[in-house]
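The structure that follows is given in the form of structure tokens.
In this view, the complex is presented without one of its protein chains, the others remaining in place.
So, chain A:
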Amino acid sequence: MSVVYCHIFRRLISYNPYRKKSTTMPLKRVFFWQPNAGSTVNSQILNEVSQCVESINGVKEGRWKATLTFYKPMLRDQALSAEFPREFIGISLPEQPNKYYFVLRFNKIVLESDSSIQLIMEKLQSYKSRVALNFEGFQYQLGDFQLRVGKVVPSHSENLRGIVMEVEYLPISSLEKSKQIMEEFFDIWQDAISKRSLPGRFIHIEPDFSDYGLADHYTSQHTAVQYTHVTSQLIASVQAVQTGRN
């Protein structure tokens, strides 16, 4: 059966390890909120962050939403589950409504596929959603920068699990050339937010894109990888808080 799945996947997904090209996008850094030790994330922090964006002349534009889903294979024989990738993640991004992204974090694979794959997976009953997270919030325009501030909530729940922020610099798409710009922007941001004395800070950990076969030109696949990493960080920090409590 797994052979059949592979065949189906390969036909549906334009996966070609020698052609990691997709439409170039402006580059983006995804940050997540790291609360200080002993504190948790709450909606007040989210409000403060939004206000801070507006204080540096951000213009609210609209809402955005991304989803991230952990899949597990539907197997008759559970013993075979070890043959399947440990973390199989599917991501939808608002800037690519017709696409769906798959990331296998431990195998360092990222795929871009058509969004109809979700329907096909459901019909085939091949994979089932284990955990699904929504990232949603407001989008702000700051000249050539675009900021998105969003809360992380499990689907079918309003329980705030985390806060993410996307910083996008629209004019260029080269990771290397934009490094300084992004760092300086974050310095400006830090200056602004530190005035509000919030219990925590935003962190960005740049994944090693070359592990996933991604190039210097930024694409939505890069974003998918960033969300995967951010999610695992969030989960780790939530678990740390929980173990701290226990």
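Just so it is clear, a residue touches a chain if its C-beta (ideal position, glycine included) is under 8 Å from a C-beta of that chain, and two chains touch if they have at least 3 such contacts; residues count from 1.
Here is the rule we use: contacts and distances are computed from a predicted model.
A.B. asks: The complex lacks one chain in this depiction; which UniProt name from "Mediator of RNA polymerase II transcription subunit 27", "AP complex subunit sigma", "Trafficking protein particle complex subunit" or "ACOX2 oxidase" does that chain carry?
C.D. replies: So the chain that does not appear here would be "Mediator of RNA polymerase II transcription subunit 27", according to UniProt.
A.B. asks: For the chain that's not shown, point to the residue among A:Phe185, A:Tyr212 or A:Tyr227 touching it.
C.D. replies: A:Phe185
A.B. asks: Which candidate, A:Asn42, A:Asn107 or A:Ser174, sits in contact with the chain we can't see?
C.D. replies: A:Ser174
A.B. asks: Suppose we count only contacts with the excluded chain; which residues of chain A make the list?
C.D. replies: For chain A, the residues touching the absent chain are 21, 24, 26, 56-57, 142-145, 170-174, 176-178, 180-181, 184-185, 188, 216-217.
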